[in-house]
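All protein chains but one are shown at their positions in the complex.
Entry: subunit A
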Amino acid sequence: MSEVSDAITQAHHEEWARVVAALTRRFGDLDIAEEAAAEAFATAVEKWPADGVPPNPGAWLTTTANRRAIDRLRRENKRPDKQKEAQMSYDVPSEPLGAIDDPRLRLIFTCCHPALAMEARIALTLRMVGGLTVPEIARAFLAQESTVGQRITRAKGKIKAARIPYRVPSAEDLPGRVSGVLAVLFLVFNEGYLATAADTDPVRHELTAEAIRLTRLIRGLLPNDGETAGLLALMLLTESRRTARVSAHGELVTLDEQDRGSWDGELIAQGHQLVRERLATGMAPGRYQLLAAINAVHTSARDVRDTDWSQIVALYDQLVRLDPSPIVILNRAIAVAELDGPDVALGIVDRLEDKLETYHAFHATRADLLRRLGRSKQSRAAYDKAIELAGNTAETAYLTRRRDQLG
């Protein structure tokens, strides 16, 4: 029994997007595709324990979902509904089959269309491509189930009414569209890596895993896209430190205090490989590639004392040129503190106050620099402010301990 339920879970993980994508292509309608896919999985739950797991679960699920969709359309078509008929006969015109013509990729690009609001893109991607349920998405993003449900319904409505095409964008649109897709996947990953709720687990592995899986999918189909490789490397190198990042007491463990022996060597090797591949192209790196390279330097050091801080500052210098946002400047300052000392870093950080006053990491960084400079009273005030603004439970616990350790 548990073998069968494992097989269903695995099939859901591996085949959901493929089934939804195949049906979307055939029927040109996300609602029909999603409902039929859900029915096919429900049928599997019912039948597989008695009949056994079919030799090709993906094909079984697609066939079953196709039959369900046709049954549904026949039932609904008995009503004189011109639109429904039009949808049924509406066949997606065949386009040239290129290297990137993958039904799942079409689905990702449709769900991440720039004409949809960012929140809708995330919810729709997790639902249609990731197969997450509405309550799961609501939990992940601390939204009401009804809000998430509405977002998805409204996004599907817009796709249908405005006729957002189900296809990988044309070559001229592709670079712009890929960056939107990567932005969605990065947000999903970050929410998993540093969950913002006071009442959720500090790390939500199901979200980081899903983001990595989807990014791998895009990487597999667009192997020459530098930023896709960069984002995948960034996710893998970040994920490699996941278990070392929160202590047994649920407290955040900062990079310098982590047990480097518990980092995932396999993920690090994959991440380093991707970073090396990108370096070898000699092409100018984008934002994700630079962030991945910074993480590669960190994960190359067996001991925090071996960290090549000058390399990290140099990479941040490149990043600031691409993205001179206050958060990037703040992160650069943290590396500068290791290279040039906390006083130099504090000078940079203090200039960001206007822009980052409400950002907890700004106050946490200041608190740490002031502590290292022996300015305990000011450090305590900065920790207080950081604790007040931090949402992640592990981070709050860490900041509270550091504050209470001040002399």
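As a working rule, a residue touches a chain if its C-beta (ideal position, glycine included) is under 8 Å from a C-beta of that chain, and two chains touch if they have at least 3 such contacts; residues count from 1.
Assume contacts and distances are computed from a predicted model.
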UniProt name of the unshown chain, from "Metallopeptidase domain-containing protein", "Putative iron-sulfur protein", "Pitrilysin family protein" or "YCII-related domain-containing protein"? "YCII-related domain-containing protein"
Of A:D71, A:D173 or A:E388, the residue in touch with the unshown chain: A:D173
Listed residues A:R163, A:H249, A:R305 or A:K377, member touching the removed chain: A:R163
Of the residues in subunit A, which ones touch the absent chain? 113, 115, 161-165, 169-170, 173
